[in-house]
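Incomplete set of chains, arranged as in the complex.
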């Protein structure tokens, strides 16, 4: 018999400034490795965030997870923290961690993982631009 | 040696009305659980449906599956059944089943699964809106 596990996806959006820089490196090495992303005064992105939850469909509601609650959770935990912020200067999470798309996705996963029942699988997709995006964890 | 299994995807589209409601619950509970989706007179969506088939590439045709045939199959089996319909009132499938995105995806999978040779893996993605979508079965 087929399982009734379904994945549900919710897409949200935030705008933030960031800069890639490794303080243990010389300015030259930072520029060589990060190129324009090392710009001293920051640049920014419209980040598209997709959160994927996998679990059993509740036969009473027909839902895996209430998408309104998932949207509210993402707003509270992620958008209120990162939207219209400078990730390097305005957040605890990236004070000592490079805000690359990879690291932002891992951090978002950590934050949400603690708030979502472990019976659900959780995955995070983060679009830095329409052409560059990341997924965590991997299959 | 690498396998020659490839996944092919076909996107189709239908428009339908629906309402989420559990007849075993009070009106108050239905409103609390489903919010605006419980609206008595129905609301509606443009559903985007993506069907994914995985199988071996036929060395003669270069195809996993003829996309014209897949498109025709989806039109016959799914769009003719659900497009421009009220899912709750006009369909057998959702007479006693809540037409949540999760359940619609499971139903579409069941219908197509019987028409597609079991040598192909089959997966269904259903977009209720650009920001809410589901996938069945899960990996």
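The letters A and B name the chains in turn, as written, and every chain counts its residues from 1.
Criterion: a contact is a pair of C-beta atoms (placed from the backbone, for glycine too) under 8 Å apart; a residue touches a chain by one contact, two chains touch by 3 or more.
Remember, it's a predicted structure, so these values are computed and weren't measured experimentally.
J.: Tell me how many copies the full complex contains, given that 2 of them appear here.
T.: Taking the entire complex into account, the copy number is 6.
FYI, only the chains that are shown with their structure count from here on.
J.: From the C-alpha centre of subunit A to that of subunit B, how far is it in Å?
T.: 28
J.: With touch defined as at the start, can you tell me which subunit B residues reach subunit A in the complex?
T.: Residues 20, 22, 24, 33-35, 97-103, 105-106, 109-110, 130-139.
J.: Which stretch or stretches of subunit A touch subunit B in the complex?
T.: My answer: residues 2-12, 54, 57, 60-64, 66-68, 121, 139.
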